[in-house]
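Written out below as structure tokens is the structure these notes cover.
Let's look at chain A:
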Amino acid sequence: MTEEKRIVLRNADLINPKKIEDYMQAGGYQGLEKARLMSRSDLIAEIKKSNLRGRGGAAFNCGLKWSFVPTDAPVSYVVCNFDEGEPGTYKDRIIVQKDPQSLLEGMAICGHAVNSKQGYIYCRGEYPYVVELLNLAIDQARGKGLLGDFDIEVRMGGGAYVCGEETALIESIEGHRGEPRFKPPFPGVAGLWAQPTVVNNVETFANLPSIVLNGPEWFAAIGAPNYPGTKVLTLTGDVANRVSIEVPTTATLREIIYDFGGGIKEGKKFKAVQVGGTSGGFIPESLLDTPIDFDSMRGIGATLGTGAVFVMDETRDIVDITTRIAKFFEHESCGKCNPCREGTFRAYEIMKKINNGKAVAQDIENLTILSQVMEKACLCGLGQAAPAPILTTLKHFYPEYQARLQIH
Partner candidate 1 sequence: MVNIQNIILSFRDKPGGIIEAFHAVQKEYNYLPEETIAVAAGTFGISEAQAFGVATFYSYLSVAKRGKYVIRMCESAPCHIAGAEALIKAFEEALEIKVGETTADGKFTLELTECVGQCQDTPVITINSVPYVNLDPAQVPAVLALCQ
Partner candidate 2 sequence: MTNSIGELEKDARCIFVIGSNTTENHPVIGMKIKKNVLYNGARLIVADPRCTDLAKIADVYMPHLPGSDVALVNAMMNVIINEGLADQDFIAQHTEGYEEMAAVIAKYTPEYAEPITGVPAEDTRKAARLFAQSGNSAICYAMGLTQHRTGTDNVKSVCNLAMLTGNIGRPGTGVDPLRGQNNVQGACDMGGLPNVFTAYQAVTNDAAREKFEKVWGVPLSGQNGLVLTEVINKAHHGEIKALYVVGENPLMSDPELEHVEEALDKVDFVVVQDIFLSETAKRADVVLPSACFAEKDGTFSNTERRVQRVRKAVSAPGKARTDWEILCEVATRMGYPMSYENSEQIFEEIRTLTPSYAGISYQRIENGGLQWPCPNEEHPGTPYLHKDGNFSRGLGAFTAIDYINPGEQPNEEYPLILTTGRSLFHYHTGTMTRRASALNEHVPAAELEVNPEQAKALGIANGGLVKVSTRRGSLEMKAKVTDMVTPGVIFTTFHFAETPANLLTSSEFLDPTAKIPEYKVSAAKVEKI
């Protein structure tokens, strides 16, 4: 049986998150110290070699991402994406609440690698209490001179899920409407205030101190070779234990739900699990033995994404839940591009019609073509991912839709 393996949560519940001294005692800031002894290119090479992939939606090789920042850029920024807005996700909050310094240390390591003097943490507006903790942590680190000439500022989001998209996030830090930019240019070349910018999320940064300290080989040997390391997951919905865990990426969904989650609540039967948050695909029982690493998940039309594991038992109404998810995207679409702005709205309307038992087969056909176009035509990840729950439920749970139609 797979066991928990803690890298980013190594200090969780073992130290007082409000005391930097605790963190130091637990080996904190030794990674940064080591990183600073390395040249920028060596540091980036090490991270590349560890094959640490971004713990967000795209799973891009972290070191490779950093290497896009031009070496001669006079100004560059390190931005931490702490805008986790995926329903069912709270792992970044757990990481920060239990060990904020590991995030700061990770950002400072990145700052050294890309020669940046300024970092920003973009924290979702729903976490004002975490912002306070972060500011305290930054003050402590600054006070001890640990960050050197690298400074970190916390910015608050404002309840816009789309700002989890890196370019929308950048727009928001700049004080604009959080509408995604088209790419290229990528942030590594022209990001925040048109300067080269690295955007990674909390979990990615929090991995860095251990990787630097223990070496890339150590990290690369953990979990799945193509997506090494661990993943912090949050279990929600109808599992017995709604917990957060950190496991090697070789763990399977079944292990997570049954071994860590304690199986389905109240002895009911499993029906579906949605992984990666609300934009993830729905996975039926038959695919539960798939490992959670990014590529395996993608292979079954799902996404590891934010590591949300939302479990639904046999009594759950898939059409109703998918309707509710469609509403989420209707609410969160930024409105910049046509297919998403109009598509999320119409998809929700069609789902409501189906959910209310008023739909006919043509409506499902319309929903399908709309979803297929959105996947390929939308400007950013939000619109591209929004149809996933619809398409995967249509695929795996079609009878439930059919049963709702006026004329079967």
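If you want to know what made the cut, all candidates are chains of the complex that A comes from, given by their letters.
Observations, loosely collected:
We take it that contacts are C-beta pairs under 8 Å (C-beta built on N, C-alpha and C of every residue); 3 or more make two chains touch, one makes a residue touch a chain; residues count from 1.
What you see is a predicted model, and the numbers here were worked out from it, not measured in a lab.
Of the candidates listed (1 or 2), only one touches chain A in this complex, namely 1.
Residues of chain A that touch candidate 1 in their complex: 84-90, 93, 124-129, 155-161, 172-179, 193, 234-238, 242-244, 274, 278, 308, 310, 312, 316, 321, 324-325, 327-328, 331-332, 334.
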